[in-house]
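The complex appears here without one of its protein chains, the remainder shown in place.
Coming up: chain A.
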Amino acid sequence: MPLVNNKVGNDCTVGTDKTLADGKDLVESVIKVVACYRHLAACVGGCTDSLQLRDELRQMREKALNLAEAIRLHLTSHLRDKSLPEDQRKEMELLWVAFSSSLELLHVDMCKVFSMGDNFSLANTASLVQTGLQGGGSEVAARALSLADLNQEPPTLPAGLESQERSTMEQEISQIDHMIDDMEKKVNVLRWMVEPRGPQYADPLSSTESASLALLSIDEEQPGHKPLCQRNLIFVLLLLFAVVLVAATLSVCLVLFS
């Protein structure tokens, strides 16, 4: 985890570019972990809830906390540096806002998982809600955690360890709480001055995948009318186009050979 304390005068552009890139990477990875955590948290209490899920959640929490600590030190030290040039400061502030928002999301998710863990204990599997999910969240966890984390042995938890896990969770929640408070006290980022660089609408990803998902979900409502119509239309158009092409080549051949 590179903590660059570059306060050298002349080299500062090179140094801070690297620090900016580092900061961006860290913030992106934290956002990824928070997104995956939310996916997994939505499974808690449902029929796919298991020791493995809870364990994966725990691992993701740890990773998120480590990343958060690193980013906090990185950004705090840079934003408190008065000699930071203006555009670098703006970039840092954007990262700061993104980081604090992801911390808040993580905090909410952690508190929700904590309170749901209270209500849905794994010992009583009959009370887990039949939500229709079938797979566990291992693929999502794999996306967030690195291979090294995943290769750890899933621990065989005796009954008493669940309460220990809960107290660890409480500590982690209060740790994030303090982190947010601490950050706000140390660095004063004015939210209304921060301007986002990105677009208003996220770019739609590749159309084929999105179309297939759209098919699946629309299916539930109208039994396949709309997408079938679209498919039919495309086929007809292609057919027409092919026919026109064939007719054109035939006429060209006629002209040439007559």
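Assume contacts are C-beta pairs under 8 Å (C-beta built on N, C-alpha and C of every residue); 3 or more make two chains touch, one makes a residue touch a chain; residues count from 1.
Here, contacts and distances are computed from a predicted model.
When you check the chain that is not on display against UniProt, which of "DELLA protein", "CASP-like protein", "Histone deacetylase" or "Regulator of G protein signaling 9a" does it turn out to be?
Of "DELLA protein", "CASP-like protein", "Histone deacetylase" or "Regulator of G protein signaling 9a", the absent chain's UniProt record names it "Regulator of G protein signaling 9a".
In the full complex, which of A:Cys43, A:Leu75 or A:Leu145 touches the chain missing from this view?
A:Cys43
If the hidden chain were put back, which of A:Leu94, A:Leu145 or A:Met169 would touch it?
A:Leu94
Spell out the interface residues on chain A facing the chain that's missing from view.
Those residues of chain A that touch the unshown chain are 28, 31-32, 34-36, 38-39, 41-47, 94, 97-98, 101-102, 104-105, 107-108, 111-112, 115-116, 119-120, 126-127, 129-135, 137, 139-140, 142-144, 180, 184, 188, 190-192, 194-205, 209-211, 213-217, 219-221, 224.
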